[in-house]
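Quick notes on the structure that follows.
A single protein chain has been omitted; all remaining protein chains appear in their positions.
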Amino acid sequence: MRQVIFEKAKFLQHIQAKLGEIKDGYCSIELPIQDFHLQQDGFVHAGVQATIADHACGIAASTVMPEGKIPLSIEFKVNMLRPAVGERLVAIGTVLKAGKTIVVTEGEVWAYQGEQKKLTAKMQATMAVVEL
Amino acid sequence: MRQVIFEKAKFLQHIQAKLGEIKDGYCSIELPIQDFHLQQDGFVHAGVQATIADHACGIAASTVMPEGKIPLSIEFKVNMLRPAVGERLVAIGTVLKAGKTIVVTEGEVWAYQGEQKKLTAKMQATMAVVEL
Amino acid sequence: MRQVIFEKAKFLQHIQAKLGEIKDGYCSIELPIQDFHLQQDGFVHAGVQATIADHACGIAASTVMPEGKIPLSIEFKVNMLRPAVGERLVAIGTVLKAGKTIVVTEGEVWAYQGEQKKLTAKMQATMAVVEL
Partner (left out) sequence: MRQVIFEKAKFLQHIQAKLGEIKDGYCSIELPIQDFHLQQDGFVHAGVQATIADHACGIAASTVMPEGKIPLSIEFKVNMLRPAVGERLVAIGTVLKAGKTIVVTEGEVWAYQGEQKKLTAKMQATMAVVEL
C-alpha cells in the first residue's frame, strides 16, 4: 500500500526518483542526479529537493496511519543548507509526531559523491490524515 | 539578465514551465498542467507547485538586486490550500522586503480552468543576495 | 465567544496586549511597546511579535469556525522584516483558507511611531479546528 503512493506518483517517475526503503515511520527516496535537475547555477533545484523530501515525508507518515487513510501535504518548510551537487541525492522522511488527524514529519536531503555525503536540505512537513 | 535565471534553469524546462511577466519586484511563471506533474491522487504534486513558486520568487527578488548580484534560496515555507487541478497553474512571486543581503518574498500558485481561478498554494521565501 | 479566546489567554495580559477589532476572518491586537518586550539589541523580541501575530491569526480563524469549535495552532512560520521599534505594535490576522478541519491564516505585525507605520513581521499560520 505504502509503495503505491510512490508508484502512482507520476511526477516522481518524471524526475527519475527511485523508492529506497520503507520502515515504520521512515522512508527514503533516491535520485541519481541528472542534468535536467539543475537550476541556473548548476546545483539541483530547490524544487527537486523539496519534491523528494516532501514525498519521503508523506510515505513515512502513511506508515503510521490506519488502513484506509492516506497522507496529504498541508504544508512544509525547507532550508537549503549547502549547494546540492554530486552523483545522487537521498531524501529521508521520518515521523516526529503521529496524531489522529495530523502527522508531523521531518525530511533530510543528502548529496552523495562516492561514499562522501553532506546534508543539503532540512524540512519540517505537516501531513493531514485523509480518507482514501 | 533576469530572464537568464529562467532560461538557464534546466529543471524549469524539464517540467515545461514558461516564463510569464517580469516587472519590478514581480515575476510570473506559467505551467500548462500535464499528466507527468501529478501525484498519486491526480493533483499537481506539491513539489511542482513549490518549484514554480520558488523560482518566481527568486526572479522577483533578482529585480531588486544591484547588477552582479543573484538570488539563492535560503529557505521557503508553503501551504497547500486546495487540490491543484485544472488546465494550467500560474505562480506569482512578489518582493515583501528588499534588504542588502536578504530579500524576503511571497509566492502564490493559482490553478486556472478557463477563466476561473483558485489559489492552491501560498509561500513565504527568503532569498540570499550573492555574488554572480 | 471570539473575545473569550483573548480574555482567557493569560499570557496576552502578561505582555499587556489589547484586543483590537474582530470581524469575519479578521482580528487585530495592539501592543503599546514597553521596556520588558525588548531583546538584547533594543528591538521588540521576535517571540513577542510571534505571540501577538499567532493569537490574532487564531482569533481570525475562530470567526470562520462553526459553534462549538475552537482553533489550536498547529504550526506557524514568521519572517522578521525590520527591527521592531516605535510606540506600539499592531498584529493583524486574516483567514486565507477556511477548511473543515484546518484553517490557514496570515499574520502581519506593524510598528507605529505616531502616524508612521512599517511592516516588521509576516506570518503564515495553520490552525486546527478542534472541539471545545
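Remarks
Which chain is which? They are A, B and C, in the order written, and residues in each are numbered from 1.
Definition applied: a residue touches a chain if its C-beta (ideal position, glycine included) is under 8 Å from a C-beta of that chain, and two chains touch if they have at least 3 such contacts.
On a predicted model such as this, the values are computed, not experimentally measured, just so you know.
When the whole complex is considered, the residue among C:22, C:48 or C:95 that touches the unshown chain is C:48.
Checked against the full complex, the one of C:74, C:103 or C:129 touching the unshown chain is C:74.
Touch with the hidden chain on the side of chain B covers residues 74-75, 77, 101-102, 104, 124, 126, 128.
In the full complex, chain A makes contact with the omitted chain through residues 77, 79, 81-82, 96-97, 104, 106, 119, 122, 124, 126. By the touch definition given at the top, chain C reaches the unshown chain through residues 4-6, 8-15, 35-41, 45-48, 50-52, 54-55, 70, 72-80.
Everything below uses one rule, namely that only the chains that are shown with their structure count from here on.
Chain centres here are Cα averages; for chain A and chain B they lie 20 Å apart.
Work out the mean CA point of chain A and of chain C, and you get 32 Å between them.
Contact of a single residue of chain C with at least two other chains is seen at positions 77, 104, 124, 126.
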